[in-house]
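All protein chains of the complex are present and in place, except for one that has been dropped.
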Amino acid sequence: MLYRETGQFKSTYQADMAIFPIKQDRIALYALLAFAFVGVPLLAHFDVGMFGRDYLYKAILIPFLILALATIGLNILTGYCGQISLGAGAFMAIGAYAAYNFSIRVPGMPALAAILLGGGMAALVGILFGIPSLRIKGLYLAVATLAAQFFFDWLFIRVGWFTNYTPSGSVNAPELNFFGYVVSSPIERYLLALSFVTIFALIAKNLVRGNLGRQWMAIRDMDIAAEIMGIRPFYAKLTAFAVSSFFIGVAGALWAYVHLGSWEPLAFNIDRSTQILFMIIIGGLGSILGSFLGAAFILILPIVLDQAPQAVGLKLSVETIAHLVFIITGALICFLLIKEPHGFAKLWSLAKEKLRLWPFPY
Amino acid sequence: MASVLGPFLEILIGGLLSGVLYSLVALGFVLIYKASGVFNFAQGAMVLLAGLALVRPLDWMVDKGFPYWGAVVLALLFAGAVMAITAWIIERYILGPLLNQDGLTLFMSTIGAAFIIEGAGQMIFGSDVYPLKLYPTDAWFAFENIFPGGILINKLDVWGGLIAGILVAGLAAFFQYTKTGRALRAVADDHAAAQSVGIPINWIWFVVWLVAGLVALVAATVWGTKLGVQFSIVFLALKALPVLIIGGFTSVPGAIIGGLIVGAGEKLAEAYLGPVIGGGIEYWFAYVVALAVLMVRPQGLFGEKIIERI
Partner (left out) sequence: MNAPLSQGSAMAEADTRAAKIGDVLLKVENVSLSFGGVKAIRDVSFDIRKGEVRAIIGPNGAGKTSMLNVINGFYHPQQGVITFKGERRSEMRPYVAASQGIARTFQNVALFKGMSTLDNIMTGRTLKMKRGLLSQALRIGPALNEELEHRLAVEKIIDFLEINHIRKTPVGKLPYGLQKRVELGRALATEPELLLLDEPMAGMNLEEKQDMSRFILTVNDAFGTTIALIEHDMGVVMDLSDRVVVLDYGQKIADGTPDVVQKDQKVIDAYLGVAH
């Protein structure tokens, strides 16, 4: 009975166009943000339960937030603009290595600027690889993005300049100095990632519900009709590539700087690309909320599979768990594509729809 | 002159012969794409599965003292059966329910299928590197009278080329002269129309996936002998994707010529460009060539030109 929009009349179009037109949703979001920004650090400070353990931040929350950011990025391109990409990992790598090179080659480069420049570089390369999309469509484009993936894998392994000729090929992120404040502990890193993701998610939401977002979706749904309505495919597709790659590039830089600390090109190989693609399919194509749900699921599944059998006294080998993750993810992808192509986000909104009417469904 | 030409020919022949294998895997893609409009990302996973389902029982039987060639035949039969079951499951539980969905959805579902196959295959059969010895792997020296030292040709590559050639000819005959082949071409043209004249579309799709599975098995025997049956075969098989782009999704001759171009091209690039810009070009060369082809001819070298309607 609590979840009702009855009586919430909107007298302006502005109120009607809010991200969460229903009051309860807004309150829930603010509560969640307050908990994430204030509650979690407090709980960590007083060492309450698992909030006191670094594991929660290092293995779950930080990777979740950063991958959610990358997922939002890919969702803009694939979910909203309908251009499938198998090269998300490559664009994360570009973001990471560009940020690294800006950091070490430009004296006094602040970490924030390096991360954003990393995103910018990814956006530039994204535009470059987006150009073929003006001529080729669908599955052909998927192969073009695979070309990006394999080419950049190779580039960062073989061309020493990008890794500053470190013999092992592994590079270390510089100190995370933000306006004089050095971010180092897991909780600080978590808050940093959280801030990035919050801001970027808001930007993404603004874009997809505005004029540009409508152009992207129009191209996705029927590109020929879109062009006849006066939408320039050139502009719509390239902005989608640019914005998407920027998000993914920033996520890559954060993955390297905030999550890994030191990394090798392998961190961004094709497995990363398919992982992020799975996150958008499972979470929901064309949904920002879904990006978070998908990222959470894909990330938590192996952890659950690792812990759950132990809890019931079953001992599975690391390999078996890895294979199980493969099987379950693949099966879930197929299941969702068959039953609910809009993923968890759609299931969530269906549940809310039910809740709105509950307990009087008629 | 001969001292430059010799190595060049050696690389070219080696490249062409290994390219035949790309053609073979690409052929599996073309079959499925033509018959169901599915762009099958799982082809690589199927090669891996076929390889594992071949090598593990073979090792086991040899261990138990079976005569070698008898064990090979039994193992081949077993792997074929595994591929048939896989084809049936894919048709019944994944693609059947997705009938009439758009190409992207189908494509993503095959990525899902690839993960299931990779996970299940390695879980059942193991995930190490398993050496396979089905073909001679020593080298041959040809044209010794023309070039000093002759041209080194790998016997395995020749075997691979031969088998692929036979398979291609066989498939072409199958499509042209059998009832199932005709039905298959009808389904490829128009699902609904084919269904309405009584062609059992599910059966046809099963056959297509089975044939693709058997093609994967043949590819697995050659690559398995070359590299051992291991996970990285999946990525090798993925190279059939750029081959398809070059040849065009719907063209059987295109798949063959595309494979040859990629095979020869990447070996030559590795040999002549590799030292200049760093080794390992083979890793991406095919994809970048495909990208270049796409920019010039979006429908591939042999694909049909698309007329857009509204």
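Should a chain be cited, it is by its letter among A and B, assigned in written order, with residues numbered from 1 in that chain.
As a convention for this text, a contact is a pair of C-beta atoms (placed from the backbone, for glycine too) under 8 Å apart; a residue touches a chain by one contact, two chains touch by 3 or more.
Treat the numbers as computed from the prediction; the structure is a model and nothing was measured.
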Among A:L43, A:L112 or A:I203, the residue in touch with the chain that has been omitted: A:I203
Option from A:V243, A:L293, A:L324 or A:L337 whose C-beta touches the chain left out: A:V243
Hidden partner chain, touching residue among A:L56, A:L192 or A:I231: A:I231
Absent chain, residues of chain A that touch it: 13-14, 17, 203, 206-207, 210-212, 214-215, 217-218, 220-222, 224-233, 239, 243, 286
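Basically, only the chains that are shown with their structure count from here on.
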Rounded Å distance, chain A centre to chain B centre (Cα mean): 33
Residues on chain B engaged by chain A in the complex (per definition of touch): 39, 93-94, 97-98, 101, 103-105, 107-109, 111-120, 122-123, 127, 235, 238, 241-242, 244-245, 249, 278-281, 283-284, 287-288, 290-291, 294-295, 298, 308, 310
Sites on chain A touched by chain B in the complex: 82, 84, 132, 135-140, 142-144, 146-147, 150-151, 153-154, 157-159, 224-225, 228, 270, 274, 277-278, 281, 319-320, 322-327, 329-334, 337-338, 341
